[in-house]
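With one protein chain withheld, the remaining protein chains of the complex are depicted in position.
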Amino acid sequence: MKTKIRIALAAGVLCAAPAWAQSDQVTVFGTVDLALSHLSNGGGATTSMSHSGGNISRIGLRGTESLGGGYGAGFWFESGLNAKDGSAGGPAGNFWNRRATVSLTGPFGELRLGRDDSATFLNTLIFDPFLTNGVAGTNSFLMNGAPIQISNAVSYFLPKDLGGFYGQLQYAWAPASTPASDTYRGFRGGYASGPLHLSVAAAQLGFTGAGKLKIANLGASYDFGGVKPSLIWAQEKRDGGLSVRAIQLGASASFGPHLVRASVGDYRAIGGAPDTHWRKFGVGYAYNLSKRTMVYTAYGYVHNGSGANRAVAAQGLAVPGNVPGHSASGLDVGVRHFF
Amino acid sequence: MKTKIRIALAAGVLCAAPAWAQSDQVTVFGTVDLALSHLSNGGGATTSMSHSGGNISRIGLRGTESLGGGYGAGFWFESGLNAKDGSAGGPAGNFWNRRATVSLTGPFGELRLGRDDSATFLNTLIFDPFLTNGVAGTNSFLMNGAPIQISNAVSYFLPKDLGGFYGQLQYAWAPASTPASDTYRGFRGGYASGPLHLSVAAAQLGFTGAGKLKIANLGASYDFGGVKPSLIWAQEKRDGGLSVRAIQLGASASFGPHLVRASVGDYRAIGGAPDTHWRKFGVGYAYNLSKRTMVYTAYGYVHNGSGANRAVAAQGLAVPGNVPGHSASGLDVGVRHFF
Partner (left out) sequence: MKTKIRIALAAGVLCAAPAWAQSDQVTVFGTVDLALSHLSNGGGATTSMSHSGGNISRIGLRGTESLGGGYGAGFWFESGLNAKDGSAGGPAGNFWNRRATVSLTGPFGELRLGRDDSATFLNTLIFDPFLTNGVAGTNSFLMNGAPIQISNAVSYFLPKDLGGFYGQLQYAWAPASTPASDTYRGFRGGYASGPLHLSVAAAQLGFTGAGKLKIANLGASYDFGGVKPSLIWAQEKRDGGLSVRAIQLGASASFGPHLVRASVGDYRAIGGAPDTHWRKFGVGYAYNLSKRTMVYTAYGYVHNGSGANRAVAAQGLAVPGNVPGHSASGLDVGVRHFF
């Protein structure tokens, strides 16, 4: 018996280019997600197209280089995408608004520089069954000014082989421009092994000529063989200003290509005039046509307590302003495609 | 027994990346087209560089995924390119201004969501021997406010195997922002088989707090073995406003790498003060250095009737304002390269 394996390199040869520029070193990737959405509240109702109801739409380039001995380097650029109207990136020409980083990796872990997700954002994303997106996601309810991405950041990540433990320290100069900020100091640490995932994060964000924002959150999930309950607790306190406290319980269940998701969140904004309280309920069904392509529908409902006027939002779709104490709801039917 | 396995690593393997991100699923494509142009009319003359005189310059990413059973999914992003000065996309950060879509395809046809060409634009493009471009193309003469691309669009396309018949229905919410519009409802249908191509399209575009624009056009061509005459008839009527009626006769002839093109168009703008009438004559010669690279020259001449002051335009080159009743002309010498 004879086994013969031949490996003929294709892309690397075809795309041959001078010295340091080889397209086989670059992976182009992305997500496009569009939905038809109906939003309704005390201010009126609207039906139109929204984007990113399933996953945030994006286009990116990334790659890694092996430096030998377990060391490496890498880059990652990612641009937000609104396929409703073709717009890309963030305000002020910030094309690579979602990420623009260079990394050195090794047995020590990873040192990463550039614009990146803040350490405190990730827990509020990955433990929400709806990944914060669409009419059923938490949207901005967990937030009171904490940044999603931050500029001028330096992060240190622990190595990946710590038996499920992971951790990140992050520091950034002038991480955000609206409002003007001075420094961000944060960390995130957790444990993910087998069915269990636990993670905590906290940060302090200073503002130029104003108080600090103290951010803390915790996420947990446990996978009971396809059925995965999850929890988020989050708090953002601004010195001398508004505090937001939130807790969300969620669950997702996968049966073959079927995905059923639900969540209930309880939110309080304290220190306004008056304090407000609201709850959000989300439920959704999705069908995976493949690993890359999913069709989905989701429904979200907000019950506003006295004085609260929160709405159900969908990305790229202007929401009618709500009336204090009035409930709000929204429905998405969409398609999400990875590439 | 002998087992022989050959594995020729392709881009997907070399560029290995987590789960859903594989660059072999992405095709990067584009067009760059630059010309030296001379424009002249009653307002003066100018010589400089223009772009897209042969084909519209663009950069894009696209891909398809097979879902089995004849079903599939796909995406397409396309950004306008002005290589004169390096600018990209449209106004207001609309980087993927030419197209940003996700599609589901199958035996039923195609369902496509996102920013896309309007159904009514295509006939005015593909039946013009100059594809609307450069000094000899129809430019905006066929138009009276009808959109080229529209946002928030949902299209249904008939399946491709209908013996040459094809069709598209299209609906869009707030398809354009300048001026503010409410809905676009359009269709396009045709027959393309052997040498014959016939197509009609019509749409109604509503404006917020203003009348509707009714758009209709028809295109036809017949390929007599390399020599292909073509026809466009188009009309755009705005409720209580200006109407534009146009007819263009064109012809293109290919002899090996040589391409000769000519057109004559007759245009009327009715409902202004006064009504105006103008004619445009275009002629061009192009030489295909390969399937991807073409050098070309074209000449356009506009005869303006009383009160009409239309000019010959070239993309990216500011035209001196014309004088009513004065003729206008333009000359392009350029190169177009596909990638």
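When the chains are written out, they are named A and B in that same order, and each has its own residue count from 1.
Just so it is clear, contacts are C-beta pairs under 8 Å (C-beta built on N, C-alpha and C of every residue); 3 or more make two chains touch, one makes a residue touch a chain.
Computed from a prediction, not measured in an experiment: that's the story for all the values here.
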Given B:G93, B:P129 or B:G330, the residue that touches the chain left out of view is B:G93
By the document's definition of touch, the residue of A:V28, A:A83, A:A286 or A:V319 touching the omitted chain is A:V28
Of A:G90, A:G206 or A:G307, the residue that touches the missing chain is A:G90
Per the touch rule stated above, chain A touches the missing chain via residues 8, 10-11, 14-15, 17, 19-23, 25-26, 28, 61, 63, 65, 67, 71, 73-75, 77, 79, 89-90, 92-102, 104, 113-115, 149, 151-152, 154, 173-174
Interface residues of chain B toward the undisplayed chain are 1-12, 23-30, 32-34, 36, 47-49, 59, 62-63, 79, 81-89, 91, 93, 95, 289-293, 295, 335, 337-339
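What we mean here is this: only the chains that are shown with their structure count from here on.
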Note: chain B sits from chain A at a C-alpha centroid distance in Å of 37
